[in-house]
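Heads up, one of the protein chains got dropped from this complex, but the rest are sitting where they should.
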Amino acid sequence: MNFLSKENGLLSWLLTGDHKRIAILYLISITFFFFIGGALAGLIRLELLTPQADLMATDTYNKVFTMHGIIMIFFFLVPSVPATIGNFLIPMMIGAKDLALPKINLLSWYLYMAAGMLGLYTMITGGVDTGWTFTTPLSTHYVNTNVLTTGLAVFIAGFSSIFTGLNFIVTIHKMRCPGMTWFKLPLFVWANYAASILMVLGTPVLAITIVLVALERTIGIGVFDPAKGGDPILFQHLFWFYSHPAVYIMILPGMGVISEVISTFSRKRVFGYTAVAFSSVAIAIFGFFVWAHHMFIMGISNYSVIVFSLLTMLVAVPSAIKIFNWTFTLYKGSITFETPMLYAFGFMGLFTIGGMTGVFLGTSGTDIHLTETYFIVAHFHFVMVGGMLMAFLSGVHFWWPKMTGRMYPEKISQLAAVVTFIGFNFTFFPQFILGTLGMPRRYASYPPEFQVLNVFSTAGASILGVGYLLPVLYLTWSLKYGAVAGDNPWQATGLEWQTQSPPLTENFAVTPIMDHEVYDYEWLEGQKAKEVASVR
Amino acid sequence: MSHISPVLWQYLVKWMTDFALFPPEASKIAPQMDALYFFMVLVSLVGLTIVILLVTSFSILYNKERHPVAVQIEGSTLLEATWTIIPLGLFLIMFVWGALIYFRVYNPPANSMNIYVVGKQWMWKAEHPGGQHEINSLHVPTGRAIQLTLISQDVFHSFSIPAFRVKREAIPGRYTTVWFEPTVPGTYHLFCTQYCGTEHSHMIGEVVVMTPDDYKKWLAESTSGMSLAQNGERLFASLSCAACHNARPDARGPSLANVYGSKLALSNGGTVLADDAYLREAILNPSQHVTQGYSPIMPTYQGQVSEEGVISLVEYIKNLSSDYRVQQTTNTTDLLPEGEGKAMPAATAPVKPGMVKQ
Amino acid sequence: MSDSSVVIHGAPKAEGHGHDAHPSYLRHHFESVEQQADTTNFAMWLFLLTEIMFFGGLFTAYLIYRNWYYPAFVAASHQLNIFWGTLNTLLLITSSFTMAMGVWCAETRKQSGLVLCLILTFILGLGFLGIKTIEYKEKIEKHHVPGFHYSLNSFLNPDSDEAAKAAGDKPLPLDIARHTEVYFSLYFAMTGMHAVHMIIGIGILGFMIFRARAGAYTAGHVTFVENFGLYWHFVDIVWIFLFPLLYLISRHAN
Partner (left out) sequence: MTEKNEAHETQHHIVSPAVYITIFICLLVFTGLTVGASYVEMGVFNPIAAIAIACIKMVLVVLFFMHVRYSTRLTMLAVGCGFFMFLVLIGMTLADYISRAWGRW
């Protein structure tokens, strides 16, 4: 008996309050949206194979990259790790029976689906071509595509994200099991806690900004309209006040996954647990103070540029701390190289590049040359795809036995991890060079001397596509044919591994008591020895 | 390679040799920015190498076969402090270095030559002070500081010249500036890098850098007959600006001679530097920028003058070093020097006695 | 969470799971009623934080434009009726008070008192919206709604406009008068968003009145009333700021 088999029928899923079932619902839906976004990315790469806009007209191309951005950001990256892995595991990691607000959790999924369907509807009925940034006055006065419905979709998706974040914060504060003090929380929980703060405090600002854009587009209020005395840069401020912290919403949970995976597969406590935990919170806090580095060349005051550039340098430090702490977690460990670990190694390399190139862009001088080019495209794909997506896949593989009770096939998944890594570098590394050359982003056509690198990039994208399709195939296969996993296949220490797989609906038969340190592998050995003794 | 068709072979060779890996450095700032760029590349490479080396060597040294039992280590304050402080120090160096370059790029020298650029969906229109217009191209001489004053007529655009390493957004309703000093003659890319709608990817052009002599020749060939300032003078007359801004003792508006670059005292008690942006504001929203000692009687010219028109007026006022010609304009329309075209008749507004200078 | 408190209050219960030990409103995943009340209360506060940030964007816009276009904001604010504004403030504060009293009634298990307080709050809220409607109607008639039909007449010729005349406004030059549209954009965005919150609140109040008459909140489980009270007070606070910012920019003679 477990949460999957307890009840059957569609309604038992659609009306469930169980965080694990909602996580599965989320997992299916975000995978769906990921592949739609991925297909759009494929179209973009195909179009850029040649310098001319020949596969599609420029306006089609504009719609394609806009929808790619909106779907990937609001319907994949923001909910990816928190709403799936986080939803499934946070209550188990802190020894709770469920999230604090199960109905709100379900509501969050319904809002997400409503927003997603609205987004798809928008795409089918003509699309939108503002870019995911909705820059005014372009979005308010100059395009005649479906800005309103897209805005509504993003607005609703925002509330879905707010509810998820709110639920996590409340759960982490109020639902911890006996003995689970703050410094016994797994780092995944810390990371999601930090991301949740950003969701709760950042997203509403995006919501009101979209409302103002919609009002400006429909009845013509003048808050962002330079013709009426409004300031379009104010839109940029409000938009990036959310959308910069949003990148930390996307990456922080991924960092949490990496902490868990690296600790488990090197069988060692995370090096400098406190530093890693606090660096998550530091990123969340500093993340709110750096938004205007997206606007260095946009006409904000030069004094602001200096301040925001300096703060951006400060926010880069906690990320560096994390990378080195993970590296030293390996030191004197006992390392094995299962798929999640391979993805985690991929994450560390790619995130280091992504993070460092972020410093290029946060430095006000070089930002002038590199911003709005393919350099920035490459940078955020290194962080988001090379970082977050790798972490997501790492997490899905890591907790797949817990979620489904089945092991994924090890060899082919290791292959997939390597293919993804190679394909990724082929796709996005040339874009750094393109950006340095000055190739602007969001171009359907480009000067011919950029072609060679674009061909490399497109070729890499096809490899990357294979790398992403493989897990879907073998993970689905493993649901039926995978080896039975057992409760703790990785010999990991988290509370979630101390219960059965897949877990009971109420997670634990008996409310657990956290009587040992977090990542305490010696305690785990002791438990095993006790079990062996009792069997004898 | 005999089995590859020679045509295809030639095509491939051309394709592979045409492609670029690093943009040309064609301005004075470019090598400075590249120095910082390569410094950061170096730091990144070192950082990445350290991480890769450590991960690889730990993976080899401490894999399960070789090292079956992990040694639990809590952490090390010293080590952690090291990798907090060293990156922070490096980032701060980058910050200071970057900020210095940022100062330079957006702080034009006083003697720079000013070219106005208007962005609109989907083209760049450059206005040289001599009255030469260009669309989607920009001709500039080497060895001279060129300041661009940018504005957009509709949405955000961004004026980017990768070979010069400069870029600036053209914002609707506000001037922005950037400057550069070209060093190497040649033709370079000009891009709009801020997404601006359907034909965004066609809003490209070229920057032609010429030797000063060639540039002079080009200027002479492409003259439209009237300089920007002359154009502005004509507008000044046709909008009857001189009805008030005529520097007479009873003038209802302040004299505009030498006003550019001066500090103006405003009637609300503040002072303001009369730069391009201010002049534009004062034409479009005059009641919010009343010079001390004058009544707020100037009407707004919003909607009556195009952005190009405002640019001409600003350029005219900038070059106004005496009131002589303004007074000429009000006295007669026939006294304009030759080559300036026929000025429109100055329709002087009826003077109301109650509205004279306070 | 201290070990002792939870182990004592929570763990044994969880094992037993006897229904007689739990009130019916305790949901299965909580250990105790206190924990549940505590949790939902904290969740409500977090939701209010999102509301603060939601209005934060509007307040930012307001402050910037008020600094930029102060004369236009003064003239435009004179178009608001201070009597209606003050009355509305009083209505809302009173409704906040009745709501607080309602919470007290629920906590002390006074069912009829709770119903009365909720009905009073409901009526006061509706009164607020009614007055808001009157004010909006006046704006629509004067073409002060930003957008295509926006009219500057009240600011260019204040003598033709009663409100402007009463405030002793001088005619504004066109370039200043234009910016009154920014004021009204913000006025409608801010009061509109506030009104939307009021409407949602009144809807929930209606629901609560029915439930309260059935005695749902006076049997010991007051969390819902308390949390709704928090929401209602928050809406009140927003208005406490909107009122001086929009109505009282400068009422003294120029």
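All chains are identified by letter, namely A, B and C, in their written order; residue positions are counted from 1 within each chain.
By definition in this document, a contact is a pair of C-beta atoms (placed from the backbone, for glycine too) under 8 Å apart; a residue touches a chain by one contact, two chains touch by 3 or more.
Only a predicted model underlies this, so the values are computations on that prediction, with no experimental measurement involved.
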Residue in contact with the excluded chain [from C:I64, C:L172 or C:A195]: C:I64
Of A:V257, A:A292 or A:A461, the residue in touch with the unshown chain: A:A292
Give the residue, chosen from A:R45, A:H141, A:H237 or A:R441, that touches the chain omitted from the document. A:H237
Per the touch definition above, residue among A:A83, A:V205, A:M341 or A:A391 touching the missing chain: A:V205
Contact residues on chain A toward the hidden chain run 173, 176, 181-182, 201, 205, 234, 237-238, 241, 288-289, 292, 300-304, 307
Counting contacts across the full complex, list the positions on chain C that touch the omitted chain. 1-2, 5-6, 34-35, 37-38, 41-42, 45-46, 48-49, 52-53, 56-57, 59-60, 63-64, 67, 82, 86, 89-90, 93-94, 96-97, 99-101, 104, 107-108, 226, 229-230, 233-234, 236-237, 240-241, 243-245, 247-253
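Convention: only the chains that are shown with their structure count from here on.
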Averaging the CA atoms per chain, pick out the one whose centre lands closest to the mean of every protein CA shown. A
Looking at A-B and B-C, which one has the bigger number of contacting C-beta pairs? A-B
Intercentroid distance (Cα basis), chain B paired with chain A, Å: 37
Could you check chain A for residues that touch two or more other chains and list them? none
Listed in rising order, chain B residues that touch 2 or more other chains are none
Within the complex, chain B is touched by chain C residues 71, 172-176, 178
For the complex, which residues does chain C have touching chain A? 1, 3, 6-7, 10-11, 14-15, 27-29, 31, 35, 38-40, 42-43, 46-47, 49-58, 60-61, 64-65, 68-69, 145-148, 178-179, 181-182, 184-186, 188-189, 193
Chain A residues within the chain C interface of the complex: 96-102, 104, 162, 166-167, 169-170, 173-180, 200-205, 207-209, 211-212, 215, 219-223, 228-231, 234, 237-238, 241, 506, 510-511, 513
